[in-house]
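Worksheet: the structure to be examined is printed underneath.
Every protein chain of the complex appears in place save one, which is left out.
Letters are used for the chains, namely A, B and C, taken in the order the chains are written, and counting of residues starts over at 1 for each.
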Amino acid sequence: MSDLQQLYQQVILDHAKQRYGNRPLLGGTGIDRSPQFGSSHQVNPTCGDEITVEAEIDPGTGALTVRWDGQGCSISMASASVLTEIAEDTGPEGFAAAEAAFHTLMHSRGQGEADEDVLGDAAAFQGVSKFPARIKCALLSWMALKDALAQAHAAGGDHA
Amino acid sequence: MSDLQQLYQQVILDHAKQRYGNRPLLGGTGIDRSPQFGSSHQVNPTCGDEITVEAEIDPGTGALTVRWDGQGCSISMASASVLTEIAEDTGPEGFAAAEAAFHTLMHSRGQGEADEDVLGDAAAFQGVSKFPARIKCALLSWMALKDALAQAHAAGGDHA
Amino acid sequence: MLSAAEVQRIRNDFPILAREVGGSPLVYLDSGATAQKPQCVIDAELDFYAHRNSAVHRGAHSLAVEATDAFESGRTAVADFVGAGIREIVWTKNATEALNVVALGLAHAAAGLGGPEAQRYRIGPGDSIVVTEMEHHANLIPWQQLARLTGARLRHLPLTDDGHLELGDLEEIVDTTTKVLAFTHASNVLGTINPVERLVARAREVGALTVLDACQSVPHLPVDLAALDVDFAAFSGHKMLGPTGIGVLYGRAELLDTLPPVLTGGSMITTVDMESAEFMPAPQRFEAGTQPVAQVAGLGAAVGYLSETGMADVAAHEAEIAGILVEGIDRVPGVRRIGPDASAARIASVAFDVEGVHAHDVGQVLDDAGIAVRVGHHCAQPLHRRYGLTATTRASASVYTTAEDCERFLTALAGVRPFFGVS
Partner (left out) sequence: MLSAAEVQRIRNDFPILAREVGGSPLVYLDSGATAQKPQCVIDAELDFYAHRNSAVHRGAHSLAVEATDAFESGRTAVADFVGAGIREIVWTKNATEALNVVALGLAHAAAGLGGPEAQRYRIGPGDSIVVTEMEHHANLIPWQQLARLTGARLRHLPLTDDGHLELGDLEEIVDTTTKVLAFTHASNVLGTINPVERLVARAREVGALTVLDACQSVPHLPVDLAALDVDFAAFSGHKMLGPTGIGVLYGRAELLDTLPPVLTGGSMITTVDMESAEFMPAPQRFEAGTQPVAQVAGLGAAVGYLSETGMADVAAHEAEIAGILVEGIDRVPGVRRIGPDASAARIASVAFDVEGVHAHDVGQVLDDAGIAVRVGHHCAQPLHRRYGLTATTRASASVYTTAEDCERFLTALAGVRPFFGVS
């Protein structure tokens, strides 16, 4: 596989099209939402790409719902989609573990081993780490969700 | 003669010590002075050297008196001394001719021929033109007198 | 016009063009961001460091004299190159600093610095500053800051759908309240060359200062700033085959001597005491501290190289390249180009959107074929927003760009949408 094919694995191209979690935001809609809610807007200054990610935790079940909207390259869109899947499947703790692993993987300069158990489809992003200019694209939504979750936890207060 | 000896000819070293025209300024003294009077202060920003030159033209005889004070290197002090001599001997017209010739000589990069008839002792400054950093030193008082004379003529009005 | 053989000879002067990227020979189509350097420019810097490095305008020793010579010859060379006097050329670190020196100099004047001579530069509430919607951020944000600092209003000339300035309301937008009209000579995104004469004429009518962003004209076209009759202009060394770390502010002598300086410090003063300082006339008054001396030597070599090649020939060559790029891009299915046609007066800077594929992904696929283009907003977010985009891909040329470069680029571009399965 060439570096380019490693970068644009089929999983990534698929996620860039499906875009799991890319749905209307609650933000200013006035729709009722859980008190454990957070929202984060992130910008990639190089290209003007931006993403808003919302995290909502059900106070009863503890279930996490992720919503996002934004525009960007296939790497950033696929990354947001993959991250939604992981976060909703494994909850805040699973996301935290994946986030740490993903961060390490991205900064491995092509040398990292992706742990599929922790990372799921995000393991396919291993090839991105060979392209320093694209790492920010892959990380943008992860930074946003991390930030949104921190807000949701803080907002939850005692309930958290 | 080495370049250094050409630069510091005996005439120059002598003028640097004698300093013809270096005398108390009329400036703010309250002493009566001719209406045809001008004064110019010039600074060499590189070294902080400065000179003030006064030109006074006798309305009756048209005779020019030059007074100057300042501090600077041997080249600048000698130059002011030489210029006083020329200006007082040959008057404003003689100075104007010498000033033009001196200016040309200074920018000749060591190639110029000094016309002793016009320049008198100032011909000894020919060696300075080989030292670009010192040209400003040699020209400082000439710029000042030129400026002071322009003021004196302007101040003279109809009498000029 | 340069023949293919001449362009080939030119290419041999640029060491980096011998490079491979990912196994393919480099096709460098990012000259609009920064140009490559001929050996003579590299050698001029090297020679300066190895033989005459020393402080300029300060020492009496021989090295200092030689360094000052190199420094001032560079100024003369650049002044001659753009039709300016040597006292009208101020060294800055880049064009951005040059534009800021004007904007912040005006802000200083408005704040009362610069004495009575600077009164004429006073801007305040009720006044306006006009820019255009196609400006690089470097010629937009400094004016936003000036507006903030003075209470003046910032207005702009809009764009037409085909990438020209919309001048229908010129008289309304540039009016008697206008104190500054700042605009780019050529757009770094659209390639458009703006009608300087018409804009300057209108500014003169209302007594506004004109500030020309010449970053994308001076490297590509014969430019005579005196003939253009602008008050100030800015350009960067690195875009005109010169070193990084050096830019130029041009200003009409009469204006430069009274505009308050922004950066202050050594080598720009006559006398200083603990309370206050007197500033030198231009250009020194704007050249505080140790200057990029080796870079001036390099830039002198760069304008020497361009002059020898001949700017008319450079412009003709690049016009041909622009034609190939514009027409070639227009033929690729699913690609939307922004900016004027090949028939318009334009530079060889061509930006486009590939439908269904983000510019980052376009650039990545091209890079894999050894082709370097720029992707993103090219420091022109408002321009992109005007065309409903956040990012584009841009191919831009210089004197060393060949028709083969364009062909390789166009072939690779045609493969982008298929690569991502978009059609």
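We adopt the following convention: a contact is a pair of C-beta atoms (placed from the backbone, for glycine too) under 8 Å apart; a residue touches a chain by one contact, two chains touch by 3 or more.
It should be emphasised that the depicted structure is a prediction, and the values quoted were computed from it without experimental measurement.
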Q) Which chains here touch the chain that is missing from view? A) A, B, C
Q | Given C:Thr258, C:Gln295 or C:Thr392, the one touching the chain that is not displayed | A | C:Gln295
Q. Which of C:Arg148, C:Arg198 or C:Arg331 touches the chain that is not shown?
A. C:Arg148
**Q.** Given C:Ala111, C:Ala312 or C:Ala345, the one touching the chain that is not displayed
**A.** C:Ala111
Q. For subunit B, which residues reach the chain that was dropped from this view?
A. 2-4, 7-8, 13, 46-50, 71-75, 131, 134, 137
Q. If you put the missing chain back, which residues of subunit A would it touch?
A. 43, 45-46, 48, 50, 131-134
Q: Using the touch rule from the top, list residues of subunit C that touch the missing partner.
A: 15-16, 19, 21-22, 26, 28, 30, 33-34, 36-37, 41-42, 45-46, 49-55, 58-64, 92-97, 99-100, 104, 108, 111-113, 131, 133, 136-142, 144-145, 148-149, 154, 156, 236, 238, 243-247, 262-267, 269, 271-277, 288-295, 360, 363-364, 366-367, 371-376, 379, 381-382, 385
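By our rule, only the chains that are shown with their structure count from here on.
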Q. Centre to centre, by mean C-alpha position, how many angstrom separate subunit B and subunit C?
A. 45
